[in-house]
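Notes for the one structure printed next.
Missing here: one protein chain of the complex. Every other protein chain is in place.
Just so it is clear, A and B label the chains in written order, and each chain counts residues from 1 on its own.
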Amino acid sequence: MSSLLEVRGLTFSRDHRVLAENLDFDVRAGSAIRLEGPNGAGKTTLLRIVAGLYSAYEGEIFYEGQRSLSALRRHSHFLGHAPALKGSLSAHENLDWLASLKGLAASAADIEAALEQVGLGGYEHIQCRQMSAGQQRRVALARLFLIPAKFWLLDEPFTALDKQSVAALEGWIGDFAKQGGAVLLTTHHDPAIPALQSIELGV
Amino acid sequence: MWAWFHKWSSPRWFYQLSGRLLPWLAVISAVCLLVGVAWGLLYVPPDYKQGNSFRIIYIHVPAAAVAMAGYMMMAIAGAISLVWRIKLADMVVKCAAPIGAALTFLALVTGAIWGKPTWGTWWVWDARITSVLVLFFLYIGIIALYEAFENKEAAGRACAILALVGAVNIPIIYWSVEWWYSLHQPASISFTGESSIHPSMLRPLMLTITGFYAFFGVALLMFVRNEILDRERNTRWVRELVTAAAR
Partner (left out) sequence: MKTLGPIELALRLLRRELTVSLRRRTELANPLFFFLIVCTLFPLGLGPSPQILAELAPGILWIVALLSVLMASDALFKGDFDDGTLEQILLSPVPLYTTVLMKTLAHWLLTGVPLTLLSPLLALMLQMPSEGLGALLLSLGCGSLVLSFIAAIGAALTVGLKRGGVLLSLLVLPLFVPVLIFGSAAVQRAVAGMDASSPLALLAALALFFLALAPFAIGGALRVSLDQ
């Protein structure tokens, strides 16, 4: 399958410490890749570089063969440490806004279906501040089902999730890759995702 | 052309080039300042209205002029830093700010000293003084913003943006302050208005202005060279330079 993302000769450092030197890797459609390494190895930094949030690096990154970030922005999801939800807004309003940010109008039925998928059916009109951390995390994950994308960038997506939800998310990632999506993720535990590849940082 | 541009903007190249340039600039600055100040203080005839007190213009005017030009130069460096992502340019922004602030401060202090015999008071809310004061605040903002960031590269770019915003606003600020002053101008201080300056007073002034520009260049180059060594301390050429100097 073709490469969605090509990274060539990537070198980056933080606070005068070189974290990666001349790193080359490809993310192909239909694959899930885990960034591994001890704390401070630069996993989050690498994800932020790929997403286009962090610019202090040398080397080249191509998304679908192009340097421009616009296609990446349209066709990818980035899930950072913080869930990007407003506590004062309901799950429905939060997801509706996330869809608007992709330039899309989500219908109530779409949002309901996405919440159903993450096991939060019936929570549409509950304010996010009234939910537990795990439930908030799941609302944040619901965007993966609401807005179609080719590429998921997930930074510690398993944080705050219970066992069941962890297993479910592992399944979703596996399915997404099987259907031709690409995933780049960081995590501390060993996820049960079939055919998971890994990139070692900080060695 | 592009390769040349890139080479010139590399910190190492700049360090070497500026090292050769620095002595010349320092000599120009010292000669212009010494000759200009001596000429202005000792040989120019006293002003028929202000007597000897006007002689402070040989410090005051160049300080104010270079402070202003320094801000514009800083903003241009800021634009270069943002558009071409050249590290050297945001080092220039960072290093120009304290020099500019010091010159602005000098202009304010000499202005106050000049004001005492001329207007009988240390401080007057005159349009030009007020504008220079605001310029001083703008410089202080840049320095404070730079110091607040832990990540110095982000600090450099944040200051570049602020310098650009400031540069766009300076004409508006100056013009608005002029306008404000024209509204409130009391009739009694008409005597400081644009009096034509005698050519014999002008020539040493030109010298000291040149001297201040050169001084700004000297100070800027020295600050930037320091910054280069600090930021590139992990590179081989800096290490070699340091060990060679230690030997």
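Basically, a residue touches a chain if its C-beta (ideal position, glycine included) is under 8 Å from a C-beta of that chain, and two chains touch if they have at least 3 such contacts.
Values in this document were obtained by computation on a predicted structure and should not be read as measured data.
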Neighbouring shown chains of the undisplayed chain, as defined at the top: A, B
From A:26, A:93, A:124 or A:156, residue that would touch the chain that is not displayed: A:93
Which of A:4, A:19, A:147 or A:177 contacts the chain that the document leaves out: A:147
Sole contact to the chain not displayed, among B:158, B:205 or B:238: B:158
Touch criterion as defined above, residue of B:177, B:207, B:224 or B:238 at the omitted chain: B:177
Hidden-chain contact residue, picked from the options B:66, B:134, B:207 or B:228: B:134
Contact footprint on chain A, counting only the chain that is left out: 51-56, 70, 73-74, 76, 78, 80-89, 93, 97-107, 110, 147-148
For chain B, the residues touching the chain missing from this view: 82, 134, 137-138, 140-141, 144-145, 148-151, 153-154, 157-158, 161-162, 164-166, 168-169, 172-173, 175-177, 179-180, 183
